[in-house]
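Heads up, one of the protein chains got dropped from this complex, but the rest are sitting where they should.
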Amino acid sequence: MTVRAAVAGASGYAGGELLRLLLGHPEVAIGALTGHSSAGQRLGGLQPHLSPLADRVLEPTAPEVLAGHDVVFLALPHGQSAAVAEQLGEETLIIDCGADFRLRDAADWERFYGSPHAGSWPYGLPELPGAREALRGARRIAVPGCYPTAISLALFPAYAAGLAEPEAVVVAASGTSGAGKAPKPHLLGSEVMGSMSPYGVGGGHRHTPEIVQNLSAAAGERVAVSFTPTLAPMARGILATCSATARPGVTAGQLRETYEKALAGEPFARLLPEGQWPATAAVYGANTAQIQVALDEATGRIIAISAIDNLTKGTAGGAVQSMNIALGLPEETGLSTIGVAP
Amino acid sequence: MTVRAAVAGASGYAGGELLRLLLGHPEVAIGALTGHSSAGQRLGGLQPHLSPLADRVLEPTAPEVLAGHDVVFLALPHGQSAAVAEQLGEETLIIDCGADFRLRDAADWERFYGSPHAGSWPYGLPELPGAREALRGARRIAVPGCYPTAISLALFPAYAAGLAEPEAVVVAASGTSGAGKAPKPHLLGSEVMGSMSPYGVGGGHRHTPEIVQNLSAAAGERVAVSFTPTLAPMARGILATCSATARPGVTAGQLRETYEKALAGEPFARLLPEGQWPATAAVYGANTAQIQVALDEATGRIIAISAIDNLTKGTAGGAVQSMNIALGLPEETGLSTIGVAP
Amino acid sequence: MTVRAAVAGASGYAGGELLRLLLGHPEVAIGALTGHSSAGQRLGGLQPHLSPLADRVLEPTAPEVLAGHDVVFLALPHGQSAAVAEQLGEETLIIDCGADFRLRDAADWERFYGSPHAGSWPYGLPELPGAREALRGARRIAVPGCYPTAISLALFPAYAAGLAEPEAVVVAASGTSGAGKAPKPHLLGSEVMGSMSPYGVGGGHRHTPEIVQNLSAAAGERVAVSFTPTLAPMARGILATCSATARPGVTAGQLRETYEKALAGEPFARLLPEGQWPATAAVYGANTAQIQVALDEATGRIIAISAIDNLTKGTAGGAVQSMNIALGLPEETGLSTIGVAP
Partner (left out) sequence: MTVRAAVAGASGYAGGELLRLLLGHPEVAIGALTGHSSAGQRLGGLQPHLSPLADRVLEPTAPEVLAGHDVVFLALPHGQSAAVAEQLGEETLIIDCGADFRLRDAADWERFYGSPHAGSWPYGLPELPGAREALRGARRIAVPGCYPTAISLALFPAYAAGLAEPEAVVVAASGTSGAGKAPKPHLLGSEVMGSMSPYGVGGGHRHTPEIVQNLSAAAGERVAVSFTPTLAPMARGILATCSATARPGVTAGQLRETYEKALAGEPFARLLPEGQWPATAAVYGANTAQIQVALDEATGRIIAISAIDNLTKGTAGGAVQSMNIALGLPEETGLSTIGVAP
């Protein structure tokens, strides 16, 4: 099978990572590449790492350009995906790397995004209970946010097994590529090198309701999430340090066993051996989430930590993984578990 | 007044930072500089940034070398300070940048360090309730750990005012200089650049009992602390993201007012204006702690975040600040609140 | 003596560094701070490291605002300084950190900047032969470019002593702050971390004629300069690797002696001991240039290498050093030779 894939938003970081992965995918032929302000430019000047596509020229993000593909990846600013999707046929597999179709609760959407809710699509985090089944044969997929990917993978086993009280505290550090390619003063290299800083403190980050949605679904009850994202001096990677009070009687052994079972057989969510902790460098460019869990006996808290590459497992790799499932391809096709390190 | 100061352990990062600050201190003359394996070497080859001392040669860390100074700073591996201190006169001001005399509870010490407890000295975090008074005229001072400095400054106002439940969750990111200058594979530039990783997870970090000690003293009851340190790809800086459930009825306004009052007049602990969050780059090389606090209404948690330079306010700057108090000098002498940024 | 100093362009990197240094200068009182698009904003939000000035509000860059100061520092985009200078009295010391008055040759200016030449002012690199004398009592000073500072300090001794053939090859690596604070895609942290890249290759960089001017003046003949700047993944610092063929018969000993003599007594240009090489980290935030020189016997080339902090010795520190000389203050006043390292 060869599927023809278009990428809308090919000049940004998510678009570039999609293309890096699709170039190595044996069943994909790369079709139209589109941009907004970058339409008409050579990709080689915009994404100099994508040598094989250097001479491709970006087209405008228009229905007639995107039509006629088997798969269309959308890497657009939020609020634009619905309009594009409507104009493509129902048989086209549309994979939205933006936020528009992630949230099931319209009120959540409106509170955090201030615009009408477009709806929700099957959710592309296959490791979550029931998610893989919903993705099989799907023709619309909402790719999770990068933080929700890291955090949900770290905590869902504890919640699905009823081991944790329904209040999670999460502090996550992200590389700067998560903030995108639009130039803003606080994202300048001069500002971020040598600096750690928080943002969106106090529940303000738009990924918060998505994290709550995932953990609550796993737990079968509403889970409150205190989420503080921080910006770290690196280009890629998320380290999510998550904790929650263990339910009475939970033991370290039971916790480990639960995680082993929940992640058994997962090609891209790897529970590390005891004593080894995740590091973002180890998953640089890989579709792997490294996960570790421990019980802090002194405080009775479960500490679950995950490391992902925000652009790979956290965006483009997750998107390709879900595409593979939707199309009936082996889930690992075109994806690597090997980081580029050191 | 000119005081003559010796630095034991002048080849390491704490020692180098002490010398950087003491060189700019108008009341200090730098006396003996000692090292262990580096004894006999020129300082210029070991600390190339300290130009004015380039031709000084390190002496061995021996009582006869350290004798005859008004102040002796110890920047030694833990376990060595007591022996040195015993051999210096009682009138010498000894300021220990190591861990030996920080903990008041002998059992805590023995559990975390596995050796007999040497005792406890006046604790050099002047911003804590009562601490400044204990430092006046002191001749022995235990400089706090870098993490406890950052975390205690972020949370003590909430605990001292009874606003927070006695369980704190802390995730802190530190620059690599906090791990010292002894070369270890995981501290190589190739390993740390581009990587975030946790360590000492589950309460294992030796700074945990010190944090518990400080917050419990402020609260007047035992505060449990879940502390996860992480290594960040930068040389200097700690960002401490701390939270605790607010006591019933606590309001955002009350929280802010409490912090304003607790930090009012503090020269080196600065509550930022509302809406501005700490960043480690802003305090690079400065003795300032930037602090901000918010109430996450959705979860009812107080989020308190601080940024310090681990070598300055977190070690050497804090040491000089305490020295100033002990000697009756104006507290800001020789210390700067201005970061080297960007 | 207390001089009242204004800074025009206080929101940028050069302006911020000027303020960092002026805050520590015992003879300076900080007067008006101005900006263009940032006028009306609090400095605390723009330069969060300058705590003591956090509540100062920027005024527009207008003559009536800048009038009435003893010293006015201009940190403006090129082409704007002449107009501002004209409106200030002749007795005001105007120190231009921009390029407008650096070049003595009008044709050079016009070729590289494409606008009419404004003239030239006494040149603020006191270490160059004759420069210090010209600065004494001056009321107009042109602060050198950062690259010309590093490169001229590395090579002038060889040229002034007639040891080198008049063709120099220079490759210099600069931190990103040299490119300023205006957000551009290629300066994003995501782009610069982990990357080295050249720019302005083939003589195109605007600092080239200034380097040629300085070396030619030292040599007493036209020196051709092949200059390739590169962008390095760090916020601050320039490492300039310079070389030229040694004139016949030049020996290593003669070379070293020449540099020792040329730099003897210089407070801010330091020839390192043999075998020790410059590192930008060692001069982070310091006004020092570290310099080393060697003769490559196999090729007969003189290799001269310097490291500076582009914002300190390369801009704001150099400006303050020249101010001190112009005002008759001790040259080192308010300036440090100690880097913030590691």
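Residue numbering begins at 1 within each chain, and the chains themselves are lettered A, B and C in the order written.
Basically, a contact is a pair of C-beta atoms (placed from the backbone, for glycine too) under 8 Å apart; a residue touches a chain by one contact, two chains touch by 3 or more.
If you're wondering where the values come from, they're calculated on a predicted model, not measured in any experiment.
With respect to the full assembly, the chain omitted from this view is in touch with A, B, C. In the complete complex, the residue from B:Pro26, B:Pro185 or B:Gly275 that touches the missing chain is B:Pro185.
If you put the missing chain back, the residues of subunit A touching it would be 13, 16, 20, 23-24, 44-45, 47-52, 54, 177, 181, 193-194, 235-236, 270, 273, 276, 279, 281-286, 288, 290, 336-342. Counting over the whole complex, subunit C has residues 167, 169, 171, 173, 175, 188, 190-191, 193-199, 201-203, 208, 224-226, 228, 230, 232-237, 239, 241, 243, 277-282, 284, 292, 294-299, 301, 303, 305, 307, 342 touching the chain that is not drawn. Contact residues of subunit B toward the unshown chain are 13, 175-177, 179, 181, 183-185, 187-194, 233-235.
In the analysis below, only the chains that are shown with their structure count from here on.
Each chain gets a centre from its C-alpha atoms; the one nearest the centre of all protein C-alpha atoms is B.
By number of C-beta pairs in contact, chains A-B lead all other pairings. In this entry, subunit A maps onto subunit B through a rotation of 180 degrees when their C-alpha atoms are superposed, rounded to the nearest 5.
Of all residue numbers seen at the subunit A-subunit C contact, over half occur in both copies; the interface is built from largely matching residues. Centre to centre, using the average C-alpha position, subunit A and subunit B are separated by 37 Å.
Counting partners per residue, subunit B has 193-194, 235-236, 279, 281-282, 284, 342 as the residues that reach two or more other chains.
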